[in-house]
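The block that comes next holds chain A.
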Amino acid sequence: MSLLADLFTVAAVTLGLVFFVAGTVGIIRFPDSLSRLHALTKADNLGLGFIVLGLLPQCAGVFDALKLLFIWLLVQFAGATGAQLVARVLRREERP
Partner candidate 1 sequence: MTAFLNIAAFVVLLGVAIGLVRVLRGPSRADRLMAVQLLGSGSVGACLLLAFAGGRFAFIDIALTLALLAAFAAIAFSLSALDSGREGEIGGPES
Partner candidate 2 sequence: MTGATFDTATLYGLCGAALVGIGLFGLVLDPKPIRKILAFNLVGAGVFLVFGVIARRGAAAGFGGDPVPQALVITGIVVAFSATALAVTLVQRLSSAATDAGQPGQAASVPPKGETGTPGQGDAAS
C-alpha cells in the first residue's frame, strides 16, 4: 500500500514538473506577451495541481490534505484574477 502510494506520488509529481517545465519553455519561446501569459497560467494551474495531487497520499492527516487542496484552489482563483489584470495592463500598453 505504501509502495503504491509512493509510486502514485512519483508519477503525479513528475507530471506536475513536466507542466512547470513546459510553462517555462512557453515563456521563453512564445513571441508575444499574451501567449507568454497563456503559457504561464497553464503551467501554474496544472503543474501545481499535479504536485498537490501527488503529495496528497503522503499527508499525515485529513486536515493537511484539505489544506493542500485549499492552497491549490487559492492559487487557481487568484491566478485567474491576476492574469485578467495583467492582460488589461497589456491592452493599455498596446493602445495608449
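Candidates were picked such that all candidates are chains of the complex that A comes from, given by their letters.
The rule is short, and it goes like this: a contact is a pair of C-beta atoms (placed from the backbone, for glycine too) under 8 Å apart; a residue touches a chain by one contact, two chains touch by 3 or more; residues count from 1.
Quick caveat, the model's predicted, so the values are computed rather than measured.
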Which option touches chain A in the complex, given 1 or 2? Just the number is fine.
1
Along chain A, where are the residues that touch candidate 1 in the complex?
6, 9-10, 13-14, 16-17, 20-21, 23-24, 27-28, 33, 36-37, 40-41, 43-44, 47-48, 51-52, 55, 58-60, 64, 67-68, 70-71, 74-75, 77-79, 81-83, 85-90, 92-93, 96
